[in-house]
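My structure is below; once you've seen it, I'll send some questions.
Note that this complex is displayed minus one protein chain, with the remaining chains in position.
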Amino acid sequence: MNVETMKSYQQQKTHQINNASSAKTKSFFESGQAKNRLARRILLDRVLQKVFFLSTIFALLVLGILLQRIVADSIGWLNIHFLTGRLSINPEKAGIFGAIVGSLWLMSVVIPVTLVLGVSTAIYLEEFAKNQKLKHLINTNISNLAGVPSVIFGLLGLTVFGRLLGLGSSVLAGGLTLSLLGLPIVVVSSQEAIRAVPGFLREASYAMGATKWSTIRRVVVPTALPGILTGAILAVSRTIGETAPLVVLGIPTLILKYPQGIMDDFTTLPIQIYYWTLDTVLTREYANLAAATIVVLMVVLLTLNASAIIIRNKFQRRY
Amino acid sequence: MKRSANVREIIQNKGINRKTQWLEKGMPVFFVVAALISILTTLGIVLTLVVDASKFFAVVPLREIFSTNLAPLRAENPAFGFLPLLTGTLITSLIAMVVAVPVGLTAAIYLSEYASARKKKWLKPIMELLAGVPTIVYGFFAYSFVTPLLMNLIPSLNAKNALSPGIVMGIMIIPMVSSLSEDAMESVPHVMREGSLALGTTRLETTLFVVIPSAISGIVASFILAISRAIGETMIVVIASGSSKNMTFDVTQSMQTMTAYIVEFTSGDAGSGTVGYYSLYAVGLLLFLFTLAMNLFAQHIARKYREEY
Partner (left out) sequence: MKTNGVITLNQEYKKQHQWKKPIYQVSQLNLWYSDFLALKDLSFDIHEKEVTAIIGPSGCGKSTFIKTLNRMVELIANVKIDGEILYHDKNIFDDAMKVETLRTQVGMVFQKPNPFPKSVFENVVYGPRVHGINDKKKLMEIAEISLTNAALWDEVKDRLHKNAYDLSGGQQQRLCIARSLATEPDVLLMDEPTSALDPIATYKIEELIEQIKKDYTIVIVTHSMQQASRISDKTAFFLMGELIEYDKTEKIFSSPADQRTEDYITGRFG
């Protein structure tokens, strides 16, 4: 077949096809109605894309307004005296040093307890648990604990730590209560981090004659450490802003003596915010104090979250 | 000739260290004990609630809690109808869902189906940040910003009302709905989208007719978890919704939720050992059962969708 005949053949073919379609009822997809419809469909897609985007931006907007409002309210109140001063009924003189110290003391209990318990639980689940049923039970239990309202943890703390063990409203009682609250976060992130440690690193260690515990201590945990730390920081930032369990525990706000140890009474930044917010009805300026305290709390939280992100990025997996 | 540091001799002479041997046996035991503490925590919660709630139910008949009359601190004849608390909880949570579901779901659609990798890179951390704001801050925001704002629109709005904390709670759980729904949508295999797009459908149609139906159980699970979170939320409602114990459906009025009731009672008004004190454990038990049921339900649904592909 030469080129000429081929061309004519093709033309013929095209002609036939055109005839065929126009001979029957014109194809639906070529009708003006369908074309209009298509234009509409595409338009709808474009419009809704914008709507969906605005929806996502809504979060940014709210965050922006929230921060702007709080910072605006705190201006003029957040100064060095506020950070280092003692609590006072007079808003002009009030400071939050006690609450800062209290929050730090609280974390001095929460951080070691959640880390030790959380990482150990994760190690057990990922490295030792042979009993699949027990493993499943513990895993389900942890994901349920993560969903228990924090106020319920407060009731547990009040009853067991506060009353049964007689710890009252001390740093230890509050710290242990919040540790249980933060535990699921550390367990889940440590589990993920440990699971991500490749098998060949464990193999290399065993082949050197290392025991299981040596392998865990020298290879598994160090390799998983960035992931574990990220989880721990998230747990800290969750618990440091927690209020409800402490209110239930009966943590007071008017503490004039700074806590000296874990058995002392204490107050924290969120508790301070809570009572000042409630008392705005009495004294308008308390709202400014609450806002200034929120700024301090948010700076701490943003620092924590940023450091979690930095750790996550800096120790990217290399193997 | 090979040089040697006599490591072999050193190792052989050291033999098996007693301390190492002890650790080898002891550490696993320690890990099991740690793992069991999480179970102990759950048991502790259940026991705490059940023991003290039973003291409450020993005095107050079960049917009384279904009444609308709640007056726990009345010196004579205190009444423990929990219906006002239940309605308060449900109404604030419903308002939250009305905000969180449409915004959260559409944001998830955007992030999963439309957003470029570059946009996602800065949008997702913002969502995470929103999720990381402590609830006490949202409470302050609701009370000192959203309520006054709403008062301009609805003059009859009470300073403590259900509407404002409901909305703010909704904002609080948007990240939860969006990230969980996004996860569900992203786990829909790409070939399913391609199959639909190849037929000439728009991305919107593919999302609505292919992606969302495939991810529906994950999306529903995210809604249930969000409701559960709203029901258990405390500080926002304590601050902005007040402590009115009247049964009402009017969202401009103050309502007390179950969580707020617990906070009010532990803040000191009721002495230990009174019926009023034990009533908070009864409310706590109800709250615990509600949220537990929802979490289990959500897990069940989510597990089902994971098995589909």
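In this document, chain identifiers A and B correspond to the written order of the chains, with residue numbering beginning at 1 in each.
Note that in this section contacts are C-beta pairs under 8 Å (C-beta built on N, C-alpha and C of every residue); 3 or more make two chains touch, one makes a residue touch a chain.
Predicted, not measured: the structure shown is a model, and the values here were computed from it.
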Omitted-chain contact residue, chosen from B:R8, B:R63, B:R118 or B:H190 = B:R8
Among A:Y206, A:Y258 or A:Y275, contact with the omitted chain is made only by A:Y206
Sole contact to the chain not displayed, among A:V219, A:I233, A:I251 or A:I273 | A:V219
Residues of chain B (touch criterion as defined above) contacting the omitted chain | 2-8, 10-11, 14, 16-17, 20
Spell out, residue by residue, where the missing chain touches chain A.
-> 200-211, 214, 218-219, 222-223, 318-319
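To be clear about the criterion, only the chains that are shown with their structure count from here on.
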Interfacial residue positions of chain B with respect to chain A in the complex | 20, 23-24, 27-28, 30-32, 34-39, 41-42, 44-45, 48-49, 52, 102-103, 106-107, 109-111, 114-115, 123, 125-130, 132-137, 139-141, 143-145, 171, 174-175, 178, 202-205, 225, 228-229, 231-235, 238-239, 259, 262-263, 266-268, 272, 280-281, 284, 287-288, 291-292, 294-296, 299
Please name which positions on chain A make contact with chain B in the complex.
-> 41-42, 44-45, 48-49, 51-53, 55-56, 58-60, 62-63, 65-66, 69-70, 73, 116-117, 120-121, 123-125, 127-129, 137-138, 140-145, 147-156, 158-160, 163, 180, 183-184, 187, 211-214, 216, 237-238, 241-244, 247-250, 270, 273-274, 277-278, 280, 287, 290-291, 294, 297-298, 301-302, 305, 309
